[in-house]
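Could you have a look at this structure, given as structure tokens, before my questions?
Just one protein chain is left out here, and the rest sit where they should.
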Amino acid sequence: MASHKTYWKSETELFEKDQAVSHLKHNEFAETLPVNDFLEDEASLQSSETSRRDFLKFVGFSTAAVTLAACEGPVKKSIPYVIQPDEIVPGVANYYATTISDGFDFASILVKTREGRPIKIENNDRARLFGGANARVQASVLNLYDKFRLQGPLAAGVDVSWDTLDTAVKARLDALLSTGQKAVVLSASTTSPSYKALVTQLKEIYASVEHVSYDVVSSGAALEAFGQVYGESGLADYDFSKADVILSFDADFLGDWQGGSYAKSYVANRIPKHGHMSHHVQLESNMTLTGANADKRIPLNTAEIKRALAALYKALNGEAVSESDSSIAGHMNALADKLRTVGSKAVVVCGVEDVNAQLLTLAINEYLKSDAFDPAAPRNLRSSTASAMDQLIADMDSGAVGALFIDKVNPVYSLANGAAFAEAMQKVGFTVCSAFSMNETAELASFVVANSHYLESWADAQPKKSYYTLTQPVIRNLFDTRQFEECLLKWSGSSDTYHDFIKGHWTANVLGGNAWNKAVQDGVFEAAAPKSLDARIDETLLQSAHRSLAVAQSEGMELVLYTKTGMGDGQMANNPWLQEFPDPISRTSWDNYLTISKADAEAYGLKNVNVANGGLDGSYVKVTVNGTSISNVPVMIQPGQAKGTVGLALGYGRKVGLQSEMQTGVNAYKVYFNGSKVQEVTIEKQSGMHEFACVQLHKTLMGRGDIIKETTLEDFITKPASEWNEVPVVSLDHQEVPASTVDLWESFDRSVGHHFNLSIDLNACTGCGACVIACHAENNVPVVGKKEIRVSRDMHWLRIDRYYSSEESFAADDAKKESFDGLFGETGSLGGFGTLEDPSANPQVAFQPVMCQHCNHAPCETVCPVAATSHSRQGHNHMAYNRCIGTRYCANNCPYKVRRFNWFRYNQNDEFDFHMNNDLGRMVLNPDVNVRSRGVMEKCSFCIQRTQKAILDAKAEGRAVKDAEFQTACSAACDTEALVFGDVNDKDSEVAQLKESERMYHLLENVGTQPNVFYHVKIRNTEKA
Amino acid sequence: MASHYEASIRKPLVTGSKSYSDVSNDIARPVEGRANKQWWIVFGIALAAFLWGLGAIIYTISTGIGVWGLNKTVNWAWDITNFVWWVGIGHAGTLISAVLLLFRQKWRMAINRSAEAMTIFSVIQAGLFPIIHMGRPWLAFWVLPIPNQYGSLWVNFNSPLLWDVFAISTYLSVSLVFWWTGLLPDFAMIRDRAIKPFQKKLYSLISFGWTGRSKDWQRFEEVSLVLAGLATPLVLSVHTIVSFDFATSVIPGWHTTIFPPYFVAGAIFSGFAMVNTLLIIMRKVVGLEDYITVQHIELMNIVIMITGSIVGCAYITELFIAWYSGVEYEQYAFLNRATGPYAWAYWAMMSCNVFSPQFMWFKRLRTSIMFSFFISIVVNIGMWFERFVIIVTSLHRDYLPSSWTMFSPTFVDIGIFIGTIGFFFVLFLLYSRTFPVIAQAEVKSILKSSGDQYKALREEGKPLYTMPKRGKVTTYSIEENSTTNQTHS
Partner (left out) sequence: MASKIFRALYNDDDILMNAVKKVREEKHHIEEVYTPFPVHGLDKALGLDETRISMAAFIYGCLGLTVATVMMNYIMIEDWPQDIGGKPSFSFIQNMPAFVPVMFEMTVFFAAHLMVITFYLRSKMWPFKKAENPLPRTTNDLFLMEVAVKEGEEKALTELLLDTGAIEVQKPKA
């Protein structure tokens, strides 16, 4: 309600007539304002541009401007789903079965996707064969996010649309119909039935089409021999689990020999069960992974290996071996006897690139009726011979080829006569190269088809007779790319997708009534077992083969080319994980090098030296093979390298389409003449030293037998565990008790809830390193580059230590150390330890995976001033990154040296321009694991994100966790089950039983750290043969 | 006078027949006078080194610890070596002023002031390293048990590194108050002499208005005594705790029960050497030969000789125990020290720390100023190597041969070390120009017992004083407490 109050200024207002009152009534202001003081000089005031209103406008505007400027927020590039796919739940991973088949590697895998992004490769446990992803396959997911990959089709180096490309190709093909020139499709030797069908379909339209397949690293001899004996194309397959004696003539079957992935079956019979394990003898030139795992390794050059094979054959035929050099003869007589006694339980494999050798091998296995030998269902992983390529080049030169379609392969780089191929390409005139990223061949092509990654593609494969696999895309094409098969479909005028094509082909020819979806889900499909082939071995052929082998001689040095575990044929060279992956044997990353025996190195005056900061330097040599020479090849002195041989890895030295950091090593393909891995070579020393990036600077075990405990099968069977698995004891009240049982304090109750342990079987670990990359991918471990690796700052959470014996065996090392007496003299420890530092010429090799041991009495935990690392109730040794202030005391006090420090900021830092420095590359990061900042310590976490996931899933479903659900990245990646992870409080879990094994021991048990990782004593089957 | 008695065989500690006012004048001179040329030159060099080190530190903190020469196996090298080295040097001061006070060693009075200054300045250097060696130094305050928003997020009192935090900060702050309390009467002396108004202001500010009442003196002496009593175990505890950083670990060569006494002896050893280094220069530069006499230097040399021999015993004991333990890792660790890739460092340490002090058995050598100076430098080099040997050679080859590496410093490592030396001398040079470098009040109190002219008088059986001629009578005005001398007639 309105008020009628009146307010009085003073009581004088009561007097109406008062002057002042009336005056005040009419004047707002008591006295006149001094307006003129600031408004005087009217003129200038009028002339001024800014009126009061303008001024207010300015104020208003500037305020608004300031406010707006303040409002700018960070820009987030994110696009919402238009239709939310119901299988994608944020935070929940999906797994898809698929297959990698890139012409070199082959594996059935599971792909883990998060929010639609593939981020990790896992083994496909539904695949009976090829189910194990090796290091390269594990790393292949990162290539999907390679910022150097082609992002659209090119014509003469400039972007074009697919239509222009298609029309151009069609036009050309039509033209060829008249000119009668050939249109050649050149691809890696494919095992894909659909691909072959597709090419035939194309043929039907363009009769001139021809398919040439090309193995970058060939197994031509083996193929030829198999063909001669069994009249079929293929490679005899082997199941080593069925063999008690494995005799390998330079076959690196734990490596990439004939497509690899033999580790699982090999290891199956390497773990002593009821006092029984296989005996493995390896004759080889380079120190290979296989040789490193052999019970007996005989370093020989290829000629000697051939003679040895001949000798064995002879011996098996009952003739006494009269071999020129007695050592081989001696071995072979003994081995022959052994093979005869074991009979079908023995197997002989051969990696010598020589048809005769392969023939004899097949013959011997047939003669032994070896169970492990399986010619009935041969492998198709390699199918090309060197001659095919020479033929093609000849055709191209002669002008017979009017159009060349190159699918994925890069012959200009990977052919010894790549230059010739390049010229020939010019003659063809019309070349279409399908490439994933720019390469030497694509550069010269008239059109470049931007190829999709295999994780974006459909495909199928038949790696082995009656064994099929499927490849399905797990993500849409990231860029405007197209898999080559789609192109072929388009060009053959078909309108349906390659998916339809495969499905059609499978339902018609493969599935035989079985469900397509099931096949896709499993990723594998097995048809009925094939009937066995009967061998037709021509005796005379064998005789001649034997004769030629028996007289094999080698003049001068032999160069033995090989493929590295980390690089393979080199098509993944732009993958930082693989570049930084330390070679299992040399432990050197970011390089290939000429491996040479110590004796030869001294003869040539070649050196390996460690500089002040420990970094390894090697001399340079010039390698010359019939005319072609590669200069500045760094030399690595390799224990176990056969005298008179040198080794060099293929797959390095690529330049085109590679980030500068990745352009490492030298290109050994230049001397890979006619696909033969052995070449006559001359080497000469060059000036300068090469700087290696080697993560293990000390090669030997220094006679520290308690770090890698090992014993012979015989002792293992006959003697009590206390003798070959001694536990450290301490004296408690004058009683000797196991050190682990004595404790200064009352200990925590660890029997409640889960308690995680990791078991590592040194017999099962082949050192393949798949776990290293798996750990890399799972835990967002940064790549630090060659410079940092060189100064021993590798970030690997999981490493595989490789030790050489200094004497002929580790046992001898220990004995030698025990024999030390006093400081000086013959047996003095002063000189003695020095001699233990250099490895033997043909050493025993031992691999030991080491990650954080998650000690219950962790030395690292007690010393952290801010309690950034402490123990969990489940046995983890936690690392709280955001609490860490980086004193590095923990790393110093770790007896296992498994803690890794972020010396710099490794992400989004141009100094470290790897996948973590670009948006594309960061897509591979695991969202469950944070990326560590600069200045904090990091280390293995027992993949706590995985164990927590398993626990929560079980909780959500209201059930107990199943044993198999507990996995770490490494244990899941380990195809040979060397690493077994689980809950030891669950008494019937596998790991709990393994912990009870009498082979179980803890690393450095005497330090009293009580680790939650335990190892199994390595058993060597050395007594036999 | 009984209170002034001193055995006549004791050599005078103050020469040049000083009177009380002489003492004041001599000690106030450097403060009141202007700096000479040499001072400016030395100061310039020190400042340059300091700035260079500062640059190196800024570079490290902005880029990452990776700019040092460390690696996955050797995670500490020069940083902690320098830390322990500086802490060790920081032991002499408090030891001299505290332990020698308890033992009533009068000779300490001439040197304790500078020794304590040295202590404080070197502990400041030492304190730098634990902070800058962190991967994330901006979070250094996390080592303090500060209540925080995470509630129960605390420090780890099991960690020797945390014990260091408490030990070093206690040591630094207690030394500081000990030093400052002793400085009050001397500041007051300068204050009351000062003519320049700024000096007057400054010194009356930092002398906390010291007046010298008899009650104050009584408390003063009591406080000094109790502080000495507290500082003595403190100084021994500090290096003991520093040695725990290594002794409580599991690394062969670190895991050693002998470390505490061994480190303390080494600390006193290097501390006295540094005192010698500084005082031999200072007595010349500031002209205090009458107060810091050859006898002082000789006495310190004797301490150096003894502690050096103790350290030597420790080295030998380590080797013996390693052999006797029968633990192969221990044995190899020490074998590797003496014969491994870093043997040169080991033998540098041995010759500098064990052999060189033995020269001090000869009186001619230990009374020779130049030689003492030379040895003091050698000893400090040796002690730096001792810490380098303990840290780097133990780490670079520990349990698993697969992790064995080498270490070599980068220019940043070196730059930071040089920088701290520069910083140290900057502080010390400033101190020598602004502080009374000798505890003049205390010196005056021993003048009659240990001053040469008084000793002479006592020899002759004469009294130590002569009655002045009858004094005069004046008046003072109560208003302002200053005298207005109008003599009566």
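In order of appearance the chains are A and B, and numbering begins at 1 in each one.
Here is the rule we use: a contact is a pair of C-beta atoms (placed from the backbone, for glycine too) under 8 Å apart; a residue touches a chain by one contact, two chains touch by 3 or more.
Computed from a predicted model, the values in this text were never measured in an experiment.
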For the chain not depicted, the shown chains it touches: A, B
Residue of B:Asn82, B:Asn156 or B:Ser394 in touch with the missing chain, whole complex considered: B:Asn156
Touching the absent chain when the full complex is considered, from B:Trp138, B:Trp217 or B:Phe411: B:Trp217
Chain not shown: contacting residue from B:Ile65, B:Leu101, B:Ile375 or B:Ala441: B:Ala441
Touching residues on chain A - with respect to the absent chain: 745-748, 855-862, 864, 867, 870-873, 1010
Chain B residues touching the omitted chain (full complex): 1, 3-4, 19-21, 24, 145, 152-158, 162-163, 166-167, 170, 173-174, 177-178, 181, 184-185, 188-189, 191-193, 204-223, 225-227, 230-231, 233-234, 237, 241, 244, 440-442, 444-445, 448, 464-465, 467-468, 470-478, 481, 483-484
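In this text, only the chains that are shown with their structure count from here on.
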Chain B residues within the chain A interface of the complex: 63-66, 69-73, 75-76, 130, 133-137, 139-140, 142-143, 153-156, 158-162, 165, 245, 248-251, 327-328, 331-332, 335-336, 339, 395, 397-408
Contact footprint of chain B on chain A as seen in their complex: 610, 612-614, 696-698, 700-702, 704, 707, 788, 791-794, 799, 801-803, 817, 829-830, 833-834, 848, 850, 859, 862-867, 883-889, 891-893, 895-897, 899-905, 933-937, 1004, 1006-1007, 1009
